[in-house]
Each structure stands twice: as structure tokens, then as C-alpha cells.
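For this depiction, one protein chain was excluded, whereas all remaining protein chains were kept in their positions.
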Amino acid sequence: MEAFYGRRSVLTNYVFRRLLAVIPVIVGVIAVVFILTSIVPGDPARLMVGQRGDPATIQKLREDLGLNRPLWQQFIDFFKGVVTLDLGRSYRTRMPVIQAIAERLPITARLALASMALAVTSGVTLGMVAALKQNSMLDYGSMIAALIGISAPSFWVGIMLVVLFCVQLRWIPGTGTGDGSWIYLVLPALTLGMRPAALIARLTRSGMLEVLGQDYIRTARSKGLTEKAVIIGHALKNAMIPVITVVGTGMAEMLGGAIVVEKLFSLPGVGRLGIEAILNRDFAIIRGQVLFMALIFVVTNLLVDLSYPLFDPRIKYGRTWRRE
Amino acid sequence: MPAERAKGMVPDNNRGDRSEGKVCSLWRDVWERLKQNKAAIAGLFLVAVITLAAVFAPLITKYDPGVQLVWTQGPDAQLVPPGTDHWFGTDIYGRDIYSRVVYGARVSLQIGVASTIISVVIGVILGAMAGYYGGLVDDIISWLTNVIFAFPFLLFVLALVAYLPPGLPLMYAAIGIVNWAGVARIVRGQVLSAREKEYVEAATVVGGSDVRVIVKHILPNILAPVIVQATLGMGSIIMLESSLSFLGFGIQPPTPSWGYEIDQGRQYLLAGAWWWSAFPGFAIMALVLGFNLLGDGLRDALDPKQNVGEGR
Partner (left out) sequence: MGEIVLSVKGLKTYFYTKSGVVPAVDGLDLELERGETLGIVGESGCGKSTAALSIMGLIPSTEGRVEQGEILFKGRNLVTLPRVEMRKIRGREISMVFQEPMTSLNPVLTIGRQVAEVFVVHRGLNQREALKETIKMLSLVGLPMPELRLREYSHQLSGGMRQRVMIAMALACKPDVLIADEPTSALDVTVQAQILQLINELKERLGTAIILITHDLGVVAEAAEKVLVMYAGKAVEYSDVNGIFDNPEHPYTKGLLASIPGHKKHGQRLDVMEGSTPNPGDHSGGCRFYPRCRYARGICRTSEPELFDLGGGHLCACHFV
């Protein structure tokens, strides 16, 4: 039985160390968000009140926001707030920041998940087909499509999709969330998923081609397996290892891209919340939104890292610099 | 681990003692290999054409990008479809879209080049320090890199530029500050392996200072991967700039910028004026595609065995 325990403890060790390694990053993220939102030239209170504000009002506001206290004390307060899930209240609506984000989150979450699902399924399929039909028209076609997908700005492609499907073909009613039906999610998810899909397609193809040349594929064939069993059973899992990494990095692009796509499709998600906050100079919301998105990204990447051993049993902890 | 890696690399990577003549032939080899790669040449062509157009913009455009013909020619000059006079048509103010696209390349390329320079300088210095000194210095710089990587690129830059006075230098700085981490990571890895090599040890024994060792012996070896990373990075910076200006946080109008044009034009798309949004979009795609193809090609040409990754 010792072999069993041996393996398990290596795995637990890996998980534990990964969790531990993420803590300094999270502390750093909190600090950077604080610095980012504190280096605003000029006085946030004055910016909020505008030109008309009289000194007394501004002074009152400064006190309310705790802006007249030393910066380090503000940081400690902020840090404590993050730990206790209290990010303050919106300067404008007085709504707790956490609540404001929570209200908008389902839309963004649905969008991101739909896009990622789309990107992974279409990317892997396209990449596999391209690799298996190497140097065919199908291969060239899908790789050119992938190259365009990587190079074209997603918001522009999104606009073109709207023109095509909403205006010309009238297959999809329009932008916004409408009645909440899934049909309103199709174009935003296509737009947001395009780039990750293209990246995944390219990586799947190159990964697959590399794996197909490996000795163990020859072994699998020598056992008399069908070509399908060789590819699905023996090659795919190996080829997926680099793709998992892209799911992690792709998440960053999605969170960034969500800001753009939510504007384009008038979706009231977390990204839109940030844009509105910037326009309204609602610093508490901006701070909370940036922090939230960064933390989501950190957590996603942690999950991706933790899922590695599922795909690659050789994994041992040792990568301090991510994705090396 | 670095020691083992370094040992493994010694036989196929002894570029350390290159003389001037060797440097020349090295780059000639790279060029020869690049020439074989059709995709890379296509990329180089796209980049070159757009760069030349940006540099010589006044010579190749008939209209000033800011002139609103609607004031002199009336509504006839509004939303003119592409034709012989206005190759890409005009916008609602009667401005020539071809001119605006050509001048927009200036903004994209300026921001791309300037912030790449900034991020390469920061990245090389910090990455080299992390790799060379190791220990606490490495820990701190690595931590900083990981923290920067924890932010979605667009979000971080947006947070930086959101309420600062808009202007080109701010954009350079903001993008450069976020983008250095990728360069630093690559430089650190290269320095770690280069450091273990014999010639660096030899140079240290002879009594070269740290700075001298880094500049004379390590930097030449990290040049290739940094060039590749910078080229691929140009594509993502240009994409980022266009996203920012699409959101309305880029270079302020009336300076023409591709992302802003796309945003402006999309309101008129439904009315059939597709050209206002379409051409700036093609321009972004062509330039980003150019840098991606060129970067991929350079990666293969500079070192067929090496794998730098996809960039950000």
C-alpha cells in the first residue's frame, strides 16, 4: 500500500504548495490595486464634487471617505476590508461595492463560461482536424482562420457579426439581454471566444502533431488499436497539456475582453460596471471592480494549475515563474 | 536545475565568444532562414507597408485627416461611399477615412514602438538582475512579475489611464509599465542558464564587474528571445491600444485612432455606411497579423529549437 500513499502525498504536497504560493501574489494584487487607485493626481473628493463644490462640502466628503488620513492607514483599512469582504460603498449610490459587483456578476459569469466552452470545443476540434489532415486544404483553411482570429480585434468582429446576424439575416433579435434567453448570449460569446478559440486551435494542432510523432503512439498502433482509439485514447490527453495553459491565459483575455464586449452588446455586467464607475469617478467601485477581476483571474489560474496533475501525472511542483 | 540545463545547452549554444565577423554571419543566417519562410515575409511586408504609409502619411493622402468637408461642401460630403476621390469613403463630418486610417497608423505604431522600448528596457534590467543575483533580488522581482501577470492586461492599463490626463506619453508609460513582465520572465530564464556557462565564470574570475559581465557576456545571448517577444508584443499592444480607444480611453479625438473610428462608425453601420468601421478594422488586423507572422518567423529563424511561447 505504500506506493499508494506515496503518490497521494506528492499530490497533496503539490496542491498545498500551489495554494501557499498564491498568497503573496494576492497580497501583491491588493497592494497594486490600492496604489493604482491612490495615485490619482488631484483630490478624488474634489473630482467627485466638481468645480462647484464649496470647500466645506469637500472637506466633509474627505472625512467621510477617510481621505485625510495617512496613506498607509488607508491601505491597512483597505486590506482589512478586503479580508472581511467589505470593499466600502459606492461614492455615488451608497450601495456596498460587493453588492454592486454581485448584482452584475451573473451576466459576466455566463458570458465568460459560454465563451470558454465555445473556445475550447471549437478550438480543440479545429486543431485536431487540422493536425490529422496535415497539409490539406482543411488544415490551411483552419490555420488561416485561426491566424485571423488572433489578429482581428474582437470588438470589430463583434460589430460585423451584429451586422450580419441581427441586421442582414435577422436570425438574432439584437443586443442587450432581451428577455434573458440564450439567443442573446450567442453573439457576445462568439465575439469573446474567438481569440482564445484561435489560440487553442493553433496549440492543439502543434501539440497533436508533436504527440503523433512520439514513440508511444507507435506502440499504441503496434497493439492493433484502431486509428480512432489511438488518437482519442492515447494522443489527445497528451496534446491537451499545453492547451490547459491557454485556458488560464485565455481567462485573462476574457475578463479584459468582457469590458469591451459588454459595451458593444450593451450587457450590464461587471466590465460595464467598471466603465460606468470610471465615467462617474466612483473610486470605490473602480477599486473593487479591478480587485475583483484580478482575484478571479488569480483563482482561475490556480484552478488551472491544480488541474494539471489530472492531465499529466508527471507533474511535480517546481515552477515558481508561471508557465515556464 | 539551472546548472543541469546549462550543461545540456553548452554544445549547441556557444555563441558567447563571437567576434564581429561571427555576429555578421549570424544575422545573415537568420535573414537567410527568414527569407525561406513565406509567412514571415508576408508579415514583414505588411509591417513595412503600414510603417512606410505612417511615416510618409502627408505624401500619400490627399486630404488632411482633420478637415471636415461638410463645412465647405455641405451634406454631399457626408458618408460618401468608397470611390475614386475618397478611397475609403468619408465619415459623418465629411472627413476622408483613408486619411484617417493612414494617420491612425501613426498613433498605433508610435504607442507600439515607444511602449515596447520602455517595457524592454525595464524588463531586461529587472530580468537580468533577477537571474544574475538570484536570492532575495530574484524573489522580489519574480513576485512583482507574478503580481503583474495576475491582472488582465486591458484592465490594468485601463485602471492606469482612466483618470490621468490623456496624452501619448501617458499611454507609452502605462503600457510599458504593464508589459515589461513578459520580457523580464524570458530574460531571467536566459540569464539563469547563461550564467552557469563557462565563459561567464571565466569572465568573473578575470575580474570583470557585475555590470560588465551582464552587458558584455549575457546580453548578447538574450537578444534573440527578446526580439521575438518584442515583435509578438507589438501585436498585442496595438490590439490593446485599439481596445482602449474603442472604449473611449485612448488618444483623445480629433487625433485619428483606429479603435475610436470603429466605435464612431458603428452607429452608422445600420444605416449602411459600413466603410467607416470596416477599414480601420482591416488596418488593425493587417498590422497585428503582420507582427504576429513576423514574430513567429523570427522565432523559427533565430533558433529553430527554442520555444518562446505565444506572448500575451
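Each chain carries a letter (A and B) given by its place in the written order, and its residues are counted from 1.
In the analysis below, contacts are C-beta pairs under 8 Å (C-beta built on N, C-alpha and C of every residue); 3 or more make two chains touch, one makes a residue touch a chain.
Note that this is a predicted model, so its numbers are computed, not measured.
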- Note on the structure: Across the complex, visible chains touched by the hidden chain are A
- Of A:121, A:226, A:266 or A:307, the one touching the omitted chain in the full complex: A:226
- Across the whole complex, the chain not displayed is touched by chain A residues 1, 3-4, 7, 134, 214-216, 218-226, 229, 233-234, 237-238, 241, 311-314
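We take it that only the chains that are shown with their structure count from here on.
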- Whole-Å distance, chain A centre to chain B centre, using C-alpha means? 22
- Query: In the complex formed with chain A, which residues of chain B make contact?
  - Reply: 1, 142-156, 158-160, 162-165, 185, 188-189, 235, 239, 242-243, 246-247, 249, 259, 262, 266, 269-270, 274, 277-278, 280-281, 284-285, 288-289, 292-293, 309-310, 312
- Footprint of chain B on chain A - complex, ascending: 24-25, 28-29, 31-33, 36-37, 40-41, 47, 147-148, 150-153, 155-157, 159-160, 162-163, 167, 199, 203, 246, 249, 252-253, 255-257, 259-260, 263, 274-275, 278, 281, 286, 290, 293-294, 297-298, 301, 318, 320-324
